[in-house]
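Let's look at chain A:
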Amino acid sequence: MLRRFMAFFSALFIALPLIAAPLKIGVFIPGQREGSPIYDSLAAGAEQFVAENPGSSLRLFEAGFNQAEWQEKLTSFVSSGRFDVVLTSNPSIPDLIEAIAPLFPTQKFICLDGFKAGIPNLHTVLYNQTEQGYIAGYLAGLISSSDLPGANAQKKAGMVIGQHYPVMDTLIAPGFEQGLKAVDPSFSLDIRVLGNWYDATKASELAKSMITSGVDVILPICGSASQGVVKAAKDSNHYLVFFDSDEYSRAPGTILGCVALKQKELGYAKLNEFALKTTPWGSAQVVGVKEGYIELLDKHPSYIQSLPASIRDRMSELIARISSGTLSFPAPKL
Partner candidate 1 sequence: MTWLDTAGDILASALEAMTPLLLAAAGGLFTELAGMLNIALEGLMLTGAFFGFAAAAASGSLILGVLAGALASSAVAWAYGSATLRLKANAFITGLAANIFAPSITAILSAVWFGTRSVVALDIPEPARPLQAFFGSTSILGRIFFSHHSLVYLSWVLAAGAALLSNRSILGTRIRATGARAEAVAAAGFKPDSYKLAAIILSGFFCGIAGASLSLPLGAYVPAMSSGRGWIALVAIYLGNRRPGRTALACFIFALAESFSNFAQGQFGIPSEFILAIPFAATLIALSLGTSAKRV
Partner candidate 2 sequence: MKSVELEDIDKYFPSSGTWALIQARLVLIPGQIHAVVGENGAGKTTLMKILAGHERPDSGRILVQGNAVKFNSPADAARLGIGMVHQHFMTIPGLSAAQNILFGSEPRTAFGFLDKKGILCTAADCAARYGFSIDVTKKAESLSVGEQQQVEILRLLYKNCDILILDEPTSVLTDQEIHSLFSVLRQLKASGKTIVIISHKVGEIKKIADRLSVMKDGRCLGEFRASDISSHALSDLIMGDYESPRKKIKTTFPRQSYPILEIKNVSIHRQKRKSNTLRDITLSVNEKEIIGVCALANNGLKELEDLLAGRLKPDKGSVAYLGNPYPKLRKAPWLPGGIAYVPSDRIGRGSCTDRSVAENIVALDRDSFFPHGLLDSAKAQARTLKAIQVLGVKARPESKIRQLSGGNIQKMILGRELSEPPANFCLLCEPGWGLDYASLRRTYKRILEVRNKGSAILLLSSDIDEILELSDRIVVLHEGMIAGIVTNGPGITKAKLGAMMMGLGRSDGEPCAQPEKLND
């Protein structure tokens, strides 16, 4: 009896992985989920996958904003968890993975928003953020040149950024500026730096100072401090365009456009790909409007009601051009 019992169990143990193969997913967030739409949607993508694949498990880890600690934390995360796959998102993470990959050769990593080819257990997918910046810049240029009540005659648009960082300096800001200049070459871009990602009061002061100097459209990329920019723009009846996620509800009528990254969809897709064992390991992809992972959120009522049809038409035309490949941006190498 006992022997039969044991045989049954051992058979079960051997067979189980073959039958169910539930995925153990670790999501490493180099920051904090709440307040960072990009990480929130990454987590949401993983959650959606887990919800649809019963038996799979998910561990989220927030590593905080100090980039110097990520290496140590990623290492402990990987060594403690024994995950089937670690999903993460940040341009600088591939460097870290490159450093620890030899230590954990069987550990698979998928990194969104990053670019690094040639590491056998890593697959990266980069958003074409020049494209994203360009779309936002083009929209900002159209708004600033329009006869909307908050727009002025000066050809000035602005950005309030938390800090300078490579993706910002090489992709986003140049893309934004190109977009502006595509509307009118006389546009100038005013970039102001906050010095951190949370001093909303100062962000508000910065935005006000910018507005008094003639800026009428601002793209804030300064983390939680962007609340200050929203406040300043709203108070003075000027306009904002936003990045990465649907932010219209924060200030309808002030936030006139959002150019989103479909991080949730991308994360979900990449996990499915992993489950189907079709992940192209060692490769690096670039995705953008064409692939459907960068999107101007132009279905939102706030967008439709606030912007005149002329602007909306020109934006649709732009998106169409990018989708069709008529207008393309060199895949950034990062």
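Per the selection procedure, all candidates are chains of the complex that A comes from, given by their letters.
A few points about this structure:
Note that a residue touches a chain if its C-beta (ideal position, glycine included) is under 8 Å from a C-beta of that chain, and two chains touch if they have at least 3 such contacts; residues count from 1.
Just so you know, these numbers come straight off a predicted model, no measurement behind them.
In summary, of the candidates 1 or 2 that share the complex with chain A, the touching one is 1.
Put simply, chain A touches candidate 1 in their complex at residues 32, 34-36, 164, 190, 192-193, 195-196, 198-202, 204-206, 208-210, 212-213, 224-225, 227-228, 230-231, 250.
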